[in-house]
Structure formats: structure tokens, C-alpha cells
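One protein chain is absent from this view; the other protein chains keep their places.
Order of writing sets the labels: A, B and C. Residues in every chain begin at 1.
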């Protein structure tokens, strides 16, 4: 069985394990106050063109989301996102557990539109309702789509005007930035948001997300909040080392490109056989629609999840990663071909 | 200017103020441990046919909702309600502030359907998502509609089957129970829910809601939670006195009937002039749809809120109460008539 | 049985009930946005000499404490108080339930000293510990003592220097301000704190605390927080009316003086019989130390609480109020006298 179930089924790119092994017995200060983290922070500031940014390394995405949002919001404030937003559905109420309402809007192809933000903003008129104060988007989105530069600029302008913080969840940022339809650079991302993160877990690291805070309001005392929520890793340099490796010689983009290339093979093959997709994804998550019989056949050799079950056909989710093997993509297509005959 | 803005624009029924004045200098124990509360609890147990119920008196509805829900749920559990649910919209995120997600479903005429509960329940499959554990409904609802006995029985059965607590917000229970289309008794309400409350604030009291807990899981240590959330009123007997008065000689139902009678006058008058309504309400909240010009004229003499603004007409909300004067209802209709000519 | 158990055993001063009765059927806007509250706010601004203060009316003390503290603090911040502080012991963890640690210091005669604040402040050095940001004191204190002007000035100076908010719980402020040893005015209180409240519940109102916010950081969006925690009373004018009455013609001080006068009678009588006190109180709470046998005799005719049980003697708490009858104080002393013979 080969798994297209997610992009965190394997460990880390070998360079990362090698760097960990090489430095294993060197003593380091704890909790991210070490030379590796210092260097990784500097590299990321340069890479993102945001020399005054605060950069923090956090083990996982849910932690990063909940800490960032709970730091940004006062108790009566809320965050706007799309209904499929990871924080709205797949974090077991982590945001609400910090005391904040998530205001979910339908979205369009998984993306939040300026109109929806205005609608949410204007609906909440007084102290009997929560006060929207942050916008959360994911790039790439939960259904594989991605924001264009024009779209992100429009969100940015609107958020500035309404005094809303714009937070971009970049758990799969690499895949978005290296897709064939992308027109955003990581510098654009930094310039057009108030805080965002560069996902490592799904991009070749063992674990780790690099949070980049550019808005001055969100910087003070951030490490207090990290510690309180259990997110100051004792051996914090393990995070620093991984981001040093990822952002040396473009490894991060190289790995993300590989994931996209593998998805391209799958997508084109599937499309050529006449199947359609739930969403127009050019990133490492694909959502083809297959009849039950086809799914049953595929499940004999591949692991993947069912996104939406309909009567006699379903949307499945196929995820590629830095570690996905091309021959397995090709094998998937050949199995699919047998179903289609 | 006469106000149809809400059902809490006046003080209390005179009998209540008289009882408070009569007992004013008698010493009482604090925090609801006094003879008035004891007697009021007993009266309510009899009235609701639930002799083993725990009865607590709380100053306001938001407090009652947040304390009840936060007591019932474990940290990862969520409450299902309709999108218009008071807890979802008009409590400034009070439930989320206790750490719990509100799962809002569209509803039908302001009422939650069994199908929607099943849908919400089945959507949440594992530990990556919140766990639905309570259903919150209002009777009458936020848009004036009300549950029939058959509807409440269906919800009750489903909740039992799925091990969901059923919580009924009765801020306007009196109006529901005395409406012309009602087929539920307060004993039915007690038998078909796990916890519910009888609203006093909108029904002739100065303030106060009587919470009736019938499910044994929800009873232990409830007063700890009340105290922690600031809901143990020091002079708790003030709550006891009010419910003693309301449930002596049927005052509660009499006052609610008056509110409904006034709403009936308004509704029939408005309908006869050819206007339609946003929802089919037979309780003390009406939602007629008027052109802007009509609304402008009415606003010169009456206070009411705009529920939903559309292009050239809007839904307004008219609320009657135990204190509403019949001549003001008639005057409203006469002003409306001038608009319609 | 006559109760010296607390200062909230009776209803309200008759003027308050009369005012409520007089205005009972006048329509008012909800949630504190009415003319009575507006007028009461203005009266309190003048009384406290703080013309720019925000004034809010809240039903009870625990609500007032938790809302004020949770509004002032960011998630990782803590509040310093004495070990006996109401928020530390007698609010069922209400402050912790909003997410904040209470840093309890021993105190001296129930009062927090500058040295203790410095100690707590300096102990918390980095992001592995909470960040002290507020100081909470009560005046009069939980054991009946009170701050002198010099003491409050010293706390004020220190808090300014350390950028700590200074919050004064004035549930029993009237008793402190009218005691024979007081040298503080309510204007001093306003000038030397960042936020404080004037207690009504224990001072002749049915219920209600008037919160006075002078520090600009603590003002924005305060009503959002009140609503979220269930503290926007629907019929908010009931609070406004009470404070209008209390601060017309000095009723508030008159009632507090009466309570102190009654305590003076008790204190002097007890002292003259040779008993000692747990704390040097000149306010309406006395803590005499009696042998068990004396306590047993007193308990046959009077209700009071045991503060601290020791081997063969205990500290009891006697509380007088605006409603305490002089003849009952004298009767208490005469019963005590029989024990002592």
C-alpha cells in the first residue's frame, strides 16, 4: 500500500537528519535562544524581506494558529475565515478553547473574498455581538487552491481599512509559491499580511512552522504566550537547524516543487482520463471525483481519504509531498486506467 | 414615542414590587439559601411536574446560557443550535469565551430540525473535530416561532439516542406556552428536555430566570459554577420572591397571555392591511415587512428595531410584553393605516 | 435570631424601592443606555472628581472583579493581591477561570505593602513565569482594615513606576470612607487608582456596583466584555436609579456611617469587656476573639460566621450594615456580658 493520504507520512529530508546528527552532542541554550535559531531567524528575515520581523519556531500548525490568534485578539474579538478553514473544522475547537469565536463564511473555491469580510464586519454592529478583528486565510487553501497577488492585495487593503489583522496560515505555503499558476513571492506574502507562517512539517522538516510577525502590535511578549501554551520546545535548536537547512540553497522550494510536480503528473493523468475535480488545484492536494467502483479498486493499493461522499461517487483527496515517488504516481494512474476501461 | 423595541422596557408587575417592599427589612440568608428561594423552587418543581429537579435562579439569560452550557460540556465538546440562536449571535461570544464551539445550522423558521442535528453529529467524526454533546433550542424562538409537541418529542428522542443533552432557552417560554397555536405544557417541556429555563425578565419580573435541571449529570456542583461566573446574587431572595409571585395564581401565564393578546391585535391588523411577515409568529415578537416609507412614518411615533434591511423594504421587529398598552397597539395600526392610503 | 452574618441580609434603603416603584411603568432603553444610568454616571463623575472617567454599573462584585481584571490583562499576565483577597479565596476561582493567575502575597493586616509588590514583581523575571500587570486591593479590606492616604499614595507611585494597573475593590468603600480613622476622600481614591468601584450591594442598594475607570487603556470596548460575561442587565436602569438615590443628598455616606456607628458600639463594648480582636478594624466588619463557650452562648441568639477556628477559642466575624438596629447591638453586648461573668 502506498499512501497519498497526506504530506506528513515520511520523516525529513536527509540533509535535516544529517544536520541533527552532526550537531547532536553540541551543547545549546534551551527554548529557542540558541545560535541555530538566531541564524535561522536571520535567514528568514532576509528571505521574506522583512528585516524587522519577529520570527518564532513552533512545533505544529494548530499550536501556531491558536497562539497567534489568541495573542492578537482581545477576549470579545473574533476571527473571520472560510467554512473549510483549518481552524474552523480540523482543530477540535482550538480557537474557541482560547475564548474566541470563529466567524465562518462560505468562501469561493476555498478562498475568502473581500465581500465576505465586509459582510461579516458589517453584520457585527455593537456590543451584543463579537467584534471581528482578524482575518485568517490559508495559502494554499484547504482544498488546494491559492491566492493570486491581486487577491491578496485586495484582502490586504481591506484589512488595513477595517483595522483587521491579516493572518496567513502557510502550512502548505511552499506548494502555493512553487505552483505553476503562482504569481506571489514570499516577500509579497510578508508585505501583504500582518503575520504568516512558513510550514516545515509538510515540506521536508520533521516538524516545525516558522512564524513571521510583521505587525508591531502582535510582537510584544509573544514568547510568554508560547510558553504558556506549551510551545517553547526545550531543545529549540532542533527547529532552528531544520529551517537553516530548508532555507539554504533553496531546498525548501526544491522540495515543494517536487511535491507539485508529482501532483501535476497525477492531475494531468486523471484529467486525461476524463475525470473532473472538486476544486481547481495546482498545488500538492488534488480532489478528483471518482465513482465508488473506481475508489474501491484504488483503495486496494493506495491510501487516501474521502473528502465528500455522494450517492454513487465521491470526492477523494490525494496529497503529494517532497518524498512522493514518481513511479507510485505513475502506478496510480495505471491502476486508474484499468478501472476506466 | 412608544416602544415596541423589546419586552423589557418596563419594570415589574406591581405585585412583585409590593412583595419586595413588604419583605424589605426582613433578614435573609445570602446567595439563594433563603426561604423565598426554597419556596419558589418547590412551586416550580410542582408546576413543572419534576419533583427531583434542581432549580436555580439567575439574574439574566446570557449568564444562564453560558453557565449551563459550560457546566454540561467537557472542554472539547460543542453545542448545536440554529444560526439565529441567541447564543450564536447576540451574546458577544459568551459560549466561546467558556471555551466551546457553537455549531450553527440553518434551521427552519428559526427552529432546529432533527435532520440538522444528525447532519452536525455525523459530520464530526473524530478527535480532529469538536464533539457535539448538547443541543440548544429556544422556545419561543428568536424569530417568534415555537416548537410543537411533536417537534419537541422528535428532538428529545434523537438527543436520547445520540446522547446529546437537550437544553431549552425559555427566555420567552411564557409567550410560547400561551400562544394560540401552542400544544405544549410546561410539564411537557420539563419531561422532554434535560435542562430548561423559565424566563422572568421578559415576563413581568424585574429580572431573573429559573433554571430547571432534570438530567442528573448536570446537577452536581452547579452552584460552584454559578459563583465562579458571578451569578450567585448576594440578595438571592429577590429572585425567589419574584418567582413566588409569578407562579402564584397563574400570574406568569396571565402576563404572557396579555403580551400575546397585544401581539395578536398587531398581527391581525397588519395582515389585514395586506402586509406579510418574515416568520409565522403567534408569540409576542412579530416580524412584519414594510416599505422604507412606511417605516419612516412609524419611526416618528414608535421605537422598534430593524431586523433585516433590504433594498427598498425591511423586516422590522415589534415586541409586546405584559406591560404593553392596548391603545398603543391600536394607535400603531391607525398610523400604519395612514401610510397605506 | 438576629444576624450579624453579613451586610447584605436586608433589601434596600426605602428611598430606592420608592424610586423603583415610582418609575416602574416608564419605558426605558435596555442595557444601561437610559436616562437614569446617564444621570447616575454624571453624578458619580462629579462625586469622584474624574470628569473623563467611564462609569459602568454591574450587578455584583465577583462579576465586576472578573470583568475588570480580564479586560485589563493579556493572557499571560497576572494580578497581585493579598492572600485573603476576595478574588484569591472567595470567588471560586473566578479570575483563574478567565485564564489569569492570582499572585497572593501575605499582606500586613490585610493590606498589600509596596515591598510585597516589588517582591512579586521582581520574582517574575522572564517568559517562563507569568507577568504581573495589575495590583488588586480592597478598601476596606477583607478583615476590616483600611488604607491610609499615605499608603495608597505609595502603592499608586509604585504601580506607576512599574507600569502596573492599580484596581481597588470598593465593595465596602463607604464603610472605609466614613470610618473614624479614614483620611481618604472618594476623589483621592479616583486619583490614586486606575479603576475602582463603589459598592452598592453592601451599602443600601438592592444590588449593584459602580465601576469607575480612569485609566484610558482600560476603557475601550468595556461593554463588549460586560455583555460577554452576562453583566449587561436588560433592565439596566434599575442600577442607575439606585446610584442616583445613593448619591443624592449624601445618602451613601449616611448609610455607611450608620453601619460604622453600629460597629463602633459593638467594638467598644467588646473591648471594654477585655476581649481582643484579630485585626484593628474601624469599619463595619469586626473580628473579635472569643472562647468557645462564649461563642456557643452567642449563637443561641445571633447569626455570625466563624473566621478562624483555634483550639479553644475562635475568631468570629460580626458585620453591621445600613440596616443594623442599635438595640440589637446593645442586646449582643448584654448577652456577651452574661458570658463574661
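Going forward, a contact is a pair of C-beta atoms (placed from the backbone, for glycine too) under 8 Å apart; a residue touches a chain by one contact, two chains touch by 3 or more.
Given the structure is predicted, the values throughout are model-derived calculations rather than measurements.
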item: Among A:59, A:255 or A:270, the residue in touch with the chain that has been omitted; value: A:59
item: Contact with the hidden chain (one of B:3, B:48, B:84 or B:228); value: B:228
item: For subunit A, residues in touch with the removed chain; value: 2-3, 5-6, 8-12, 14, 17, 20-21, 23-30, 59-64, 66, 91-94, 97, 201-202, 206-207, 224, 227-235, 238, 323
item: Residues of subunit B (touch criterion as defined above) contacting the omitted chain; value: 31, 70-71, 74-76, 98-99, 127-128, 130-131, 221, 223-228, 232
item: For subunit C, the residues touching the chain missing from this view; value: 75-76, 78, 89-93, 96-102, 127-130
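Throughout what follows, only the chains that are shown with their structure count from here on.
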item: Chain pair with the most C-beta contacts; value: B-C
item: Per Cα centroids, the chain farthest from subunit C; value: A
item: Rounded Å distance, subunit B centre to subunit C centre (Cα mean); value: 34
item: Separation of subunit A from subunit C, taking each centre as the mean of its C-alpha atoms, in whole Å; value: 51
item: Interchain centroid distance [CA atoms averaged], subunit A/subunit B, Å; value: 42
item: Junction residues of subunit C - those touching two or more other chains; value: 224, 227-228, 232
